[in-house]
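A protein chain is absent from this complex, but the other protein chains hold their places.
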Amino acid sequence: MLNRKFIPLTITCCLFFLLFGIGSVQFEGFGSTQVFFNLFSDNAFLIIAAVGMTFVILSGGIDLSVGAVIALTGVVCSVLISRYQLHPLIVFPIVLIGGTIFGAIMGAIIHYYKMQPFIVTLAGMFFARGLASVISEESIPIEHEFYNQVSAFGFEVLGGAWIGSSTIICLVVLVIAIITAHYTRFGGRVYAIGGDANSAALMGIPLAQTTIRIYAISAFLASLAGIVYSFYTFSGYSLAAVGVELDAIAAVVIGGTLLTGGYGYMFGTLMGVLIMGVVQTYISFDGTLSSWWTKIVIGLLLFCFIALQQLLIKTTPR
Amino acid sequence: MSLSSNQHLRRYLWPCAGLLVLFIINAIISPEFFHIEFKDGRFYGSLIDVLNRAAPVALLAIGMALVIATAGVDLSVGSIMAIAGAVSAYFITKGVDSLALIIGAGLVAGLIAGIINGFLVGYMSIQPIVATLILMVAGRGIAQLINEGQIVTFDHPGFAFLGTGSFLGLPFPVVLVIITFAIVQLLTRRTALGLYIEAVGANPSASRYIGLNEKAIKMSVYCVAAVCAALAGMIAAADIRGSDANNAGLWLELDAILAVVIGGASLMGGRFSILLAIIGALIIQTLTVTIILSGIPPKYNLLIKATAIILVLLLQSPLFQKQLSQLKFWKNKKEMNNA
Amino acid sequence: NVQALTVGFAQVGSESGWRTSFSESVKAEAEKRGITLKFSDAQQKQENQIKAVRSFIAQRVDAILIAPVVETGWQPVLMEAKRARIPVIILDRNVAVTDPSLYLTRIAPDFEVEGQRAATWLTEKTGGKCKILELQGTVGSSAALGRMKGFNATIAKFPETKIIRSQTAEFTRAKGKEVMETMLKAEGGGKNICAIWAHNDEMALGAIQAVKEAGLQPGKDILIVSVDAVDDALKAIVSGEINVSVELSPHLGGPAFDVINEYRAGKKDFEKWIHMGGAVFTIENAAAELTKRGAK
Partner (left out) sequence: MSQVVLQLQNIHKKFPGVHALKGVNFTLRAGEIHALLGENGAGKSTLIKVMTGVYQRDDGDILLNNQAIFPNNTGDAQALGISTVYQEVNLLPNLTVAQNIYLGREPRRFGLINWTKVNQDAAQLLKGYDLDIDVTQPLSSYSIAVQQLIAIARGVDMSAKVLILDEPTASLDADEVQTLFRIMRDLKARGIGIVFVTHFLDQVYAVTDRITILRSAQLVGEFETATLSRAELIGHMLGKELAALGEHKPQAHATSGDALLSVQAISRQATLSPTDIAVSKGEVVGLAGLLGSGRTELCRLIFGVDKKHSGNVTFHGQPVNFSSPRDAIIAGMGLCPEDRKHDGILGQLSIRENIILARQVKQGWWKFISRKEQEEIANNFVKELSVATSDIEKPIEQLSGGNQQKVILARWLAANPSLLILDEPTRGIDIGAHAEIIRLIRKLCDQGLALIVASSELEELVAFSNKVVVLRDRQKVTELTGDEINPQRIMQAIAAH
């Protein structure tokens, strides 16, 4: 017997495969492992950022700064690597630590000054993007042997699909996140704060420490997503990844996590990203939609999906 | 009594103080800032421009304040602006001359959008961010579809009056904000609606026991927000005498939310003040003017904006106020020691 | 060839009237030639464009057209295309790649040249004496950077031609109007301003409204210089409100398909940059161009 709390997640998974199936029937080449694994490699940075976002949303908060942090990370990486000739393996720890501190500061402001996450992270978004454009308005290419090696790394699976380093990184992140969320005390605290921060505090949960950690993790993962993004594009650009925060939020929510906090699963977030990716792939395979129809169809598909999800979850006998 | 009026005042104090500080900074940067003259039957001056330019965001903020009071959020208002602008432009270019018809069409378009949002949030219990994300994405597409991807320019002096006309010396958009404010304020504060909205936001479960129809209330706030957005969209279109479906209202939903929060509202729902939301919109617009006036290269815009927002919000935080006063205390002490 | 060609086209989005004309022109051209066009709109996001290109590769299209959002970031996906032996043609903005064999050719105008031509016209017209208000495009976009560079390099030779205020108006009409309104106020109503230099027509069209509302006559009291030459701008030139607009031709589809055909016919080395020159439109030639476009 399936545990009833997993029903929504199962329904979401089924709908994903339904969508994928429809595409495969309709278009030649859609139902290939290549297209399937492209969903991972194309969205690796989004999966990583959305995993961070899941922690934040589970705790009842929100982090609007992830897109900007991705851009800032890319810009800093490319400047340090291309202009200052530092080795990427020196640069990565720098940006990851920098990102983590940035997140921790946002978390501290949210907790100590009792400010709303939405606004603090919105300011954080302006700040990170602003800093990125001050560092460099132009996009900077990254040319480094290490990047070529990393991007060449990977292995082929059946059907000619390629599992590259980004896919591997994002899956590792996902597994660690699942363990953290569901098998550590920290994970329990995140859910607790999301359920009711006041009660959690009265139960002895260290609010300050947990909140700061949550935003630090989100920003750390956003930085990591920035690094993965830089592998994706071999460059850093202050206008990169605009609106990724909204994509990440949408993915988390489609994956069944409640925005008010306290309910949801890491794995659902992966499904959320994949579903949005399939919708996009579907549209580009179709290739006849004009710009505006693209938007309308994305909106409609999103709606159909969520409506179906709601309907199935509501009518499933408990 | 004393307590309540005191608390009431405190809510207004900090946003107003923030606005004043920005005004003063502007006046320092540009001495002309406070200069207002009366010319051709209307007032001119930077301050009037701030009011005028803040009008669309202020309209959005009025609706957004209500939505946020129910613990929701409406991401689609920017797109609704685009739709309303496109619809009215469409009617004008199709040769419709009646101003009532044109404006009516825009408002109806907005209302339909609001009903969709309200239905998704209220009756289908979809989370507000995603529910309105749908229309945020699709709405802009619909607007572009109406415009066939072009910027549709038109020439209709009557409609253009919405954006560039003036009434009693004030720019017409400002007049529209005042009228909308008055209507919404009347509806929410002279009837029980405002209280109902706050109750639903404060505790949805308890509201059910009191007999409040949560669904209908949510539906109505999303409709108000969408109609306000439609009005803002028509002002924006009238202002440039053209409907720019791709850019009209782009990212303005964030500004509107920001305005409401700067006005001291909580995104978790509950208490709202429309006047404070409008003050929030003024703060944002003044900040934009400050940046333009200062002549600092545009690449610093976002950094300045981020800093200013954090400062305005910090000023409202009790802990920060306490820390500030301690700082002053220390300074005084030092000076005393020195003396 | 019997089998109809399938071509993937990764477009930036539909952020301006010019961009839409560009998309439509490519689509019309493909239809005329019986080519199946897979059109993808990236909504101004590079990651979406890369995804689209990768799905074109998965579909095994015959050729890919990319109108990049930004210059950088194309190396990995172009290498994939090369591995799949699908020729790539870059339209409009440039791509920065170390290995030029990754794409066949680029068909595009030159943003710097556009800036230069705008500046040249202005300095000639004013005799090198001019106070300019600049409306920049989106911060960091290559069109804004290129046009700024070309323009500034040219006016640098004229010490009395100066940009006294510069601010971004994000390539939009509404922002153009709003920013100009404030700038004019800050410059004492704009009486000492000689020209407005806008990075595109949309901003210029917004700016002329602001100028009018400030009680000045655009095109006379203040010269308006801009880029793109979209229909609305030509109309404004005819009515004397814009002085000059440097054309940015949206008809990049035809030459691109020509290149594809030549490539399939066996030609392998192409010029790396096929320039699409544009005319400079002023009151003299705008009306004629308008009737020509209307005829098409």
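Read from first to last, the chains carry the letters A, B and C; within each, the first residue is number 1.
Here is the rule we go by: a residue touches a chain if its C-beta (ideal position, glycine included) is under 8 Å from a C-beta of that chain, and two chains touch if they have at least 3 such contacts.
Just so it is clear, the structure is predicted and the values come from calculations on it, not from any experiment.
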{"item": "Displayed partners of the chain not shown (whole complex)", "value": "A, B"}
{"item": "Candidate in contact with the missing chain, chosen from A:22, A:201 or A:246", "value": "A:201"}
{"item": "Option touching the unshown chain, where B:101, B:192 or B:311 are the choices", "value": "B:192"}
{"item": "Given B:13, B:101, B:210 or B:319, the one touching the chain that is not displayed", "value": "B:210"}
{"item": "Omitted-chain contact residue, chosen from A:17, A:153 or A:183", "value": "A:183"}
{"item": "Absent-chain interface as seen on subunit B, which is shown", "value": "1, 3-4, 7, 190-193, 195-196, 198-199, 202-203, 205-213, 270-271"}
{"item": "Residues from subunit A at the interface with the omitted partner, ascending", "value": "5, 179, 183-185, 188-189, 191-192, 194-196, 198-207, 262-263"}
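The rule is simple: only the chains that are shown with their structure count from here on.
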{"item": "Chain centre separation in whole Å, for subunit B relative to subunit A (CA means)", "value": "30"}
{"item": "Whole-Å gap separating subunit B and subunit C, where each centre is the average of the chain's CA atoms", "value": "33"}
{"item": "Multi-chain contact sites of subunit C, meaning residues that touch two or more partners", "value": "13-14, 20, 23, 139-140"}
{"item": "Residue list for subunit A, restricted to those that touch at least two other chains", "value": "133, 137, 290-292, 294-295"}
{"item": "Sites on subunit C touched by subunit A in the complex", "value": "8, 11, 13-14, 20, 23, 37-41, 43-48, 50-52, 54-56, 58-60, 70-76, 96, 98, 138-142, 145"}
{"item": "In the complex, subunit C residues that touch subunit B", "value": "13-17, 20, 23-24, 136, 139-140, 165-168, 170-175, 177-179, 181-183, 185-186, 188, 202, 205-206, 209, 213, 232"}
{"item": "Interfacial residue positions of subunit A with respect to subunit C in the complex", "value": "27-30, 32, 34-35, 38, 42, 45-46, 133, 137-141, 143, 151, 229, 231-244, 277, 280-281, 283-285, 287-292, 294-295"}
